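All protein chains of the complex are present and in place, except for one that has been dropped.
The chains carry the letters A, B and C, assigned in the order they are written, with residues numbered from 1 in each.
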Amino acid sequence: MYSKTVMDHFKKPRNVGTIENADAIGEVGNPLCGDMMTIYLKIEDERITDIKFQTFGCGAAIAVSSMLTEMAKGKTIEEAKKITNKDVAEALEGLPKNKLHCSNLGADALQVAIKDYEDQKAGKPRQERQQAEKHEHAEKDVCYCPYCDSEVGEGEAFCKSCKNALVHL
Amino acid sequence: MYSKTVMDHFKKPRNVGTIENADAIGEVGNPLCGDMMTIYLKIEDERITDIKFQTFGCGAAIAVSSMLTEMAKGKTIEEAKKITNKDVAEALEGLPKNKLHCSNLGADALQVAIKDYEDQKAGKPRQERQQAEKHEHAEKDVCYCPYCDSEVGEGEAFCKSCKNALVHL
Amino acid sequence: MNIINFDHLSANPILPEVQEAMIDVIRNNYGNPSSQHSLGDAAATALEAARDSVSALINCPVSKEIVFTSGGTESVNHAIKGVAFAKADKGKHIITSNIEHNAVIRSLKRLKLFDYNVTSVSVDKYGMVDPAEIEAAIKDDTILISIMHSNNEIGTIQPIKEIGEIAKARKVLFHSDAVDSVGVVPVDVQELGVDLLSFASNPFYGPAGVGGLYIKRGTAIWPMFDGGVQENNKRAGTENMIGIVGMGKAAEFAKRDMEKRIAHSKMLKEKFLRELPDYLDEYIINGHPEKSLPNHISISLKYIEGESVVLMLDEEGIAVSTRSACAAGALRASHVLLSIGHEFADAQGTMVITFGMENTEEDVERFLAVLKETVVSLREISPLYKK
Partner (left out) sequence: MNIINFDHLSANPILPEVQEAMIDVIRNNYGNPSSQHSLGDAAATALEAARDSVSALINCPVSKEIVFTSGGTESVNHAIKGVAFAKADKGKHIITSNIEHNAVIRSLKRLKLFDYNVTSVSVDKYGMVDPAEIEAAIKDDTILISIMHSNNEIGTIQPIKEIGEIAKARKVLFHSDAVDSVGVVPVDVQELGVDLLSFASNPFYGPAGVGGLYIKRGTAIWPMFDGGVQENNKRAGTENMIGIVGMGKAAEFAKRDMEKRIAHSKMLKEKFLRELPDYLDEYIINGHPEKSLPNHISISLKYIEGESVVLMLDEEGIAVSTRSACAAGALRASHVLLSIGHEFADAQGTMVITFGMENTEEDVERFLAVLKETVVSLREISPLYKK
């Protein structure tokens, strides 16, 4: 199911843990969706000198977190901002289609952490860390596109990923 | 599918053929139903001294014809009248349920022949031999009871054989 | 008993290589493709490999377009009912032909209970559908055309490509029941322009009770079974891996050996038809003289009934079929033979011969000799036969 690189990062995840007195923290997801991730950054001279993560999620989510931290480490803030979900998925040699959303998680957490850093620099109040609370979507029924396995909303007439017409139950 | 006795009578049918100047002839069925049978009787002193048949039909129909002629041969008319479809099927050690109608064919042909004989004795005009013509039922769709495989008519609410409720298509 | 099998339509031996592939699954690979552990991974890999092989056989552009089923009947039911229900808001009119298999006929009959209406086009004396008649039958609310690729009783191959063009031009979905064609003659879903194509594994020396449905990407269709997310969400249920692996392997060989198999069947078919007049009279060869399955002969033997022919030949160690095996047990005259203009009696006396790779010229000679005896003795019993 998973590529060798995914399995390698899953089995031996890099940069696991927290950073005390981190310069920035980014947290996304919640256990309702099946996954949750926290990124800790140490930043010196606009460069990420240390990065750690904690993840509650499937094998893909853990591998994505690990790979993302490897990719971000040592980069400047401006460089790190350019890391996309696609980059992470590619570095992992691909993810199964129904796991692509796990890679969104990774890059999103990094961007939230960077925003936290910039907010602090700008003297803005730090955003409250996202709480793991019940959220609408996870309770309602999720549909899957029969053609490409992407999740699709209840009422959508076309799958956003593959553009196929959908018949809802 | 068929019992040994059925196969034996099918493979080596007894009393095949016609009788010239037969005292009575009984013909039933028609090729539309998938089967047709003619019985020829030679009768002396109210006793069947010779009997022959010709059958167009499946293995069961041929075996039924053969068995029936064996059963009737040598019997008096009164005795022969008492041969039922069930007797023939039993003598054959049973028939598959969806072939039970073939045994009806056999005893029916004998009764028609006996009637032909009695009509002649009574000086009544001989009934015309049944013609192979299109008949309603064979052209319409035949249904089979899903519980016992008997044929059932188009509109029937219950199967006559097994009394199960029917859902028609 | 050593039986000479001329009934490959219903009883095909499984190729030795296919047998070995299936036995390997039985013995060593009991994984469930949905599992997340390695037992499951191995099964998932085998499942997708089989899908690729089957895809290649019918030149499917994306292998995901194949759904594995429990056979031709499920495929046909899925295609017809699945499209009918998914497209109900667009219309409830379906076009078919008079000589389809019961899986098609009865699925459509079922749909009539849901207020669908069906136009069934007639065929000529060879059992051939006229594409112009199909075009003429299309209405505003026509949602589906279902025409079989080849007929199981008389072997005639339909002008599917022409019908495909019409369907495409008129924006109507097109399903073809190709159960007796796939793996036997070249079938290319892209060339034919079908949206759905039903097939089964046994006609090409794979196991029975396994089939496939080609569903062109983007076709609106409901699943037949609701439940898990197997088969890309198009068919719930734990997979029959043994059967699917067998079908995949059989598809590989069918693709590789198709020409050779066709040549062999054709040779036997021609020999049989050429020599038959030396043995028999008063018969009708059914189906189209050229556009027909190379391994298939249908003969109506006048004055006698089909089942008795089958039984008697069987006593001599020769297996043939009355018409389609699926209809055995149903006691009606064949709707296909009536549709091509046969009398009721002739429609009862039909025998279907389907050749396979293991049949030899000697088999055909023995068959002709035995057939002659059989027909003579049954005609003797028959009240319809007047010498």
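The criterion applied here is as follows: contacts are C-beta pairs under 8 Å (C-beta built on N, C-alpha and C of every residue); 3 or more make two chains touch, one makes a residue touch a chain.
Predicted model, so just to flag it, every value in this text is computed and none were measured.
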Visible chains that the absent chain touches, using the contact criterion stated earlier: A, B, C
Selected residue (touches chain absent from view) among C:Leu280, C:Ala319 or C:Leu368: C:Ala319
Residue touching the undisplayed chain, where the options are C:Val118, C:Ala137, C:Ala236 or C:Leu338: C:Ala236
For chain C, residues in touch with the removed chain: 1, 3, 5, 7, 10-14, 19, 22-23, 26-27, 30-32, 34-40, 43, 69-74, 76-77, 85, 101-103, 106-107, 109-110, 113, 200, 202, 207-210, 222, 224-230, 236-244, 307, 310-311, 313-314, 319-322, 324-330
Residues from chain B at the interface with the omitted partner, ascending: 1, 59, 144-147, 149, 164-165, 167, 169
Residue ranges of chain A at the interface with the undisplayed chain: 2, 7, 10-11, 13, 16-17, 27, 31-32, 34-38, 53-59, 61-62, 98, 101, 132, 134, 138, 142, 144, 149, 151, 169
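Operating definition for what follows: only the chains that are shown with their structure count from here on.
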Arrangement of touching chains [line / ring / star / complete / other]: line
Between chain C and chain B, distance of the C-alpha-averaged centres to the nearest whole Å: 36
Between chain C and chain A, distance of the C-alpha-averaged centres to the nearest whole Å: 50
Mean-CA-position distance for chain B and chain A (Å): 80
Per-residue multi-chain contacts in chain A, two or more chains: none
For chain C, residues contacting two or more additional chains: none
